[in-house]
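A single structure is presented below for examination.
Here the complex is missing a single protein chain, while all its other protein chains stay put.
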Amino acid sequence: MLTRLLSGDTPRSGLLTALLLIVLISLAFAPFLFPGTRSLETAARICIFIVLVASYDLLLGYAGIVSFAHTMFFGIGAYGTALALSTTGPGYGSLIWGTAAGAVVAAVFALAIGLFSLRVKAIFFAMVTLAVASAFAVFVSQMSWLTGGEDGLNYKIPRELTPAFKLIDEKILGVRINGKLLAYYLVFFVSAILFLVMLRIVNSPFGRTLKAVRDNAFRAEAIGYRVVWYRTTATILSAVMAALAGSLLAIWLRYTGPATTLSMEIMIDILLMVVIGGMGTLYGAVLGATLFILAQTYLQTLMGVAADASSAVPLFSTLVAPERWLLWLGVLFILSVYFFPSGIVGRLRAGRA
Amino acid sequence: MMAEALLTLSGVHTHIGPYHILQGVDLVVPEGGVTVLLGRNGAGKTTTLRTIMGLWNASKGDIRFDDHLITRLATPEISRRGIALVPEDMGIFTDLTVAENMILAAASGPLDAKRLEWIKELFPPIGTFWNSSAGTLSGGQKQMLSVARAIIEPRRLILIDEPTKGLAPAIIKAMTDALRELKETDTTILLVEQNFAMASGIGDTVAVMDDGRIIHSGSMKELAGDAALQEKLMGLSLEAHQ
Partner (left out) sequence: MSNTAVKPRIEKIPLKEKLFQKLPVFLVPVLALTGLAAIGNPSSWLTLTVAGLAMGMMIFIMASGLTVVFGLMDVINFGHGAFVAVGAFVGFTVLAWLAGWTASPSVMLNLAAVLIAILAAMLITGLLGLAFERVIVMPVYGEHLKQILVTMGGLIVAQQMIYVVWGPDELHISRPQALQGSFVIGEAAIEKYRLVAVAIGLALFLAMRHILKKTKIGLLVRAGVENGEMVEALGYRIRRLFLIVFMTGSALAGLGGVMWGLYQETITAHMGSEIMVLVFIVVIIGGLGSVEGCFIGAMLVGLLANYTAFLAPKVALISTIALMVVILMWRPQGLYPVVKAK
């Protein structure tokens, strides 16, 4: 039953299973285990990024395609939901059609880019997506009459999902059962479902063919697979998943702006999460996203302490300053690509007795 | 008649990706004259030449050239020791002119005018199309250019991979004549050839490959005169005239 739910793709490592269970349980009971606004924000962010990173892995790890347009799709989903909510009011209807519209637009964009540039070379696709995504980000921030420009959009979501809504009056385990909690569980369950769907996709015949195409496009073509079709389909699936993750973010934050969805920084973060977690294993996305966001939220505080403690050593203190944590991640990233391209998950699986 | 060995391969294995192509090649190329490497398609002839040149690395075994071990040397170092390659695809720089191809081939300095004259006599199109783009040459002319590049500097050993493949008989004859003349100079040639008529006309010694190994080696005279032996060695005579 459980194996079927995981589409037969079990973690295949005791330690990995344990880590994944810890993540799952922590996220499932986050509001009760780690009370407080900041930790709930972190938990929701982790859920959303697991979907986002896994959808990127679908492309990078399984299809062997490097795209820099993933935040564009993420943003399209977020803006779809945000625009629907802000123009047609905070009902479930607008929430649903906005999300659907975002996913459809993302799919169309992905189709166009895929057909256009996947024929040539991996490098070509990477360059085209980088250019298109950057232009899109600039375009969105300039269409301020529609998108709110750099400031983004603030909007209302259905009342049942806001802190103002109280489900029951008393607290359970010291936690207030309000709309925010409902919103968290909406994010959690939708993320879990999307993740399982992706797990199903990569373990389907389609997913296996995708890997064959990745490993040897030439041979796959010779056997008769239509390589461009497979790659384009993967791009579309990945884009739709990213758009849905974007919609979740839009609902959770009740705000959508270029900095939270479209920026190159987020794109880089996604890349780091996939590679450090492990390319070509969706579980890598879980670990990558969780570790990265925890580090982003809490490690920086730690580095701040280190920087203060070492303030007597000028250059060293600048190097460990919390703002410089990307420096170390970048180094870790390069080392990962060289020495353990299968990331943390690959390490854990290789190490199993 | 056996001269000293110029090139010796002993127990050479080469892997290309997952494929084990050369499975212990033992080959001796005597100094002077033409050694012909025969064998059906896929026997490993091209791989042998590329392994000697260092374009693919031998995973096992030794390659000795002029009593020095060259197995682990990089391609440019092997070239500088006096080995030249005329690859199967000719390796012409089509974006460059014939002249520029020749200039690059003279790696150690400016073009030697006297030698160039000699080459232009061997291969008149080199002179005729001197300033034309090499990409516009015909297949035969490209083949001539490829051989010309290999001999613009004095070399001790030239590896030539199927110089007559797909060429018209008139050009094959020109090529054979040129190789014969080259033989008169101090150059050793290791020639991969499917065309047995041409090979037997020019070769002094012969080695036959199959499945990544040398299955026969000896003098060309002996093989050319022994139809039964040819038959036994993968029906060479059948392929002789394609």
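A and B are the chain letters, set down in written order, and residue numbers restart from 1 in every chain.
Everything below uses one rule, namely that contacts are C-beta pairs under 8 Å (C-beta built on N, C-alpha and C of every residue); 3 or more make two chains touch, one makes a residue touch a chain.
Model, not experiment: these values are computed from the prediction.
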{"item": "Selected residue (touches chain absent from view) among B:L7, B:L38, B:I70 or B:L85", "value": "B:L85"}
{"item": "Absent-chain contact - pick from A:G8, A:P163 or A:G330", "value": "A:G330"}
{"item": "Of A:A135, A:I172, A:I193 or A:A259, the residue in touch with the unshown chain", "value": "A:A135"}
{"item": "Residue of A:A100, A:A122 or A:L186 in touch with the missing chain, whole complex considered", "value": "A:A122"}
{"item": "Touch list for subunit A against the chain that is not drawn", "value": "60, 64, 66, 116-117, 119-124, 126-128, 130-132, 134-135, 138-139, 142-143, 264, 268, 271, 275, 315, 318-319, 323-324, 326-327, 329-331, 333-334, 337-338, 341"}
{"item": "Hidden partner interface residues of subunit B, rising order", "value": "53, 55, 74-76, 79-80, 84-85, 87, 89, 91, 93-96, 100-101, 103-105, 107-108, 124-125, 128-129, 132-133, 135-136, 138, 140-141, 149, 170-171, 173-174, 177"}
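Definition applied: only the chains that are shown with their structure count from here on.
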{"item": "Intercentroid distance (Cα basis), subunit B paired with subunit A, Å", "value": "56"}
